[in-house]
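This is the structure, below, for whatever I ask next.
The complex appears here minus one protein chain, its other protein chains still in place.
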Amino acid sequence: MFSSCADPNNLHGLTWLLCYLTTGKHIDFYWSFLTVLTLLAVTAPVALAFGFGGAMMSRSQRLPLRIIGKTYTAMVRGVPDIVFFLFFVIALDQGIEYFFHVVRCPDWTEPVRNGLEFRVCPEAKVPLNSSAQIWHSLYGFALAVVTFALVFGAFASNVLYGAMQAVPRAQLETAEAYGMNHGQVFRRVLVPQMWVYALPGLSNLWMILIKATPLLFLLGVQDIVYWARELGGAKTSAYAYPHPDWRLYYFLGLLVFYLAMTKISELVLTRIQTRLSHGQATASGEAQRKAAA
Amino acid sequence: MSCLQTIADYGLRSMGMGERLLPKTDFTLCQQFTLIGSGMMWNIYFGVLALLFGFVLANAVAMAKASNQMILRKPAEWFIFIFRGSPLFIQFFLAYEALVLLPRNGIELFGLTAEVSWLSRAWAGALIVLFLNTAAYTAEIFYGALRSIPKGDLEAADAYGISGWSRFIRIQWPTMLRLAWPAYTNEAIFLFHATTLVFFSGFPAFRQEGDALYYASYLVDKTFNPFIPYPIVAFYFILLTLAVIRLFGAVNRRLNRHLPSNERSKIKVRPQIIR
Partner (left out) sequence: MKKLILTTAILALTAGASFAETVRMGTEGAYPPYNFINDAGEVDGFERELGDKLCEMASLTCEWVTTDWDGIIPNLQSGNYDVIIAGMSITKERGEVVDFTQNYIPPAVSAYMALDAGVDVKSVPVSAQTGTIQAGYVQESGATLVEFATPDETVAAVRNGEADAVFADKEYLAPILAESNGQFAWAGTDVPLGDGVGMAFRKSDSALREKFDAGITTMKADGSLNELIVKWFGDTVATY
């Protein structure tokens, strides 16, 4: 980074530390914070979409759809997320490649499963073996997003289903009395009203999502936990900056990061809740009205 | 080797009983189910004890947080914030790193030497973390419930001349428990799920005695096939979750037995808590 860091062996004290903290590896560490934040930003809407789909299916009048929706939602309460993460990514990856294999190589005769080996034709590899490294990274990231979104989508589905049920029945009946059909009632009355009921649950979910990100390294993303472990471990002089075991300090740093994230989220979410409750016929809306009066 | 023999050999393997060496060949489904099932005992051990101890502490913390006195309220708020605001994964790691720093030879107190090295072992150290963690989450649930006790109940108590401790123990506490129970059920479920993290971050396994996930990883490592052991863990956890729901449902019915049937609170599994 700095030209003065060219020879780490001659550095001492603060300059050593400064050089140490700006090595290429540390820069990667700092970037990984951005990776985590990006993942949060991308996963939240995707999970919400999955959750919306799950909630709609659970409410469906068709039995098969309802069963799928309910099973999906029930899945999360039975299985620890970590177990799910451990085998689902490989399954998803193989599923995608198998799909391309069938599409792109219809003439392939060798078996795809050979004992434990999973072998598709070279054209079906996602991304192709020869693609630039960046595509492999992006693909890994996308797999992580989908896996996270599937798990947390099930949570969101639970929350949204509850919120849809919480919208007063009278509101929907009134809408029907006005001659709206099923879809119209759903779009114009149910969905706009449910958010107030869903927000506490969704806030909770956001907090959960933040706290689940240390499991990202299970999905093969180079996240902050991966780097904290890698950087903190004791280093012999095979490395340019040998040091003893500093993992404790790195993890304390992570602790501060997560606590800060939680605090900021709490502040923002409280503000949103206040705004959403404004003028609503709920306890907090009533409290606002009284305070103003 | 028959399956019964396998169960006899490995059924209590996670407790250090039975065969000393884990299976090295075959890895039949029977072996996999037995080993992982044996590991489940650790998950149940951690979950049950942390819930029991955590329940007691949570009551105290919830009351402290609801207190008018700053000196009680502030520490309770911080305790809850730190344990709810950070990932359990990192709590385990930090706790382990801190616990191994304790002196190996024990601490001298008034001429007596207190042995402390056992604290860094999973059965104690991880249990402490889980206990504090669930206490914080439960305290927040109880605190919320305390604040939503119907005003009328308290006014009625006043009218009957019930006050102070007796008001708390006869009116407030049972109502709080009743209101908090559905959310507390979720906490219990997710606490059991969280026990899979014990041997995954920080705490090492001794003599290959670990929890369900530990044996599943061992089997994956030996069979190189993740598609059998992990779903077996999932299967066991679904059974465990169903058992927890039944048990807590029974308590819930008892807490609500005085209410007319349409006012009883039903347990809905909602993701209030996970780590």
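For reference, chains read A and B in written order, and residue numbers begin at 1 within each chain.
The definition used in the following text is that a residue touches a chain if its C-beta (ideal position, glycine included) is under 8 Å from a C-beta of that chain, and two chains touch if they have at least 3 such contacts.
The structure presented is a predicted model; accordingly, all values stated were derived computationally and were not measured.
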item: Omitted-chain contact residue, chosen from A:T15, A:Q94, A:Q165 or A:S265; value: A:Q94
item: Residues from chain A at the interface with the omitted partner, ascending; value: 23-25, 27-28, 86-87, 89-90, 93-94, 97, 110, 114-120, 125, 129-130, 133-134, 136-137, 140, 143, 217-222, 226, 229-230, 233-234, 236-242, 245, 247
item: Residues of chain B (touch criterion as defined above) contacting the omitted chain; value: 20-22, 24, 100-101, 104, 117, 120, 204-208, 217-218, 220-222, 224-226
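One rule holds in what follows: only the chains that are shown with their structure count from here on.
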item: Geometric centre distance via CA averages, chain B-chain A, whole Å; value: 24
item: Complex contacts: residues of chain A adjacent to chain B; value: 76-84, 86-87, 90-91, 116, 155, 158-159, 162, 201, 204-205, 207-208, 211-215, 225, 247-248, 251-252, 254-255, 258-259, 262-263
item: Touching residues (chain side chain B, partner chain A) in the complex; value: 81-82, 84-90, 93-94, 97-98, 189, 193-194, 196-197, 200, 213, 216, 223-227, 230-231, 233-234, 237-238, 241-242, 268-275
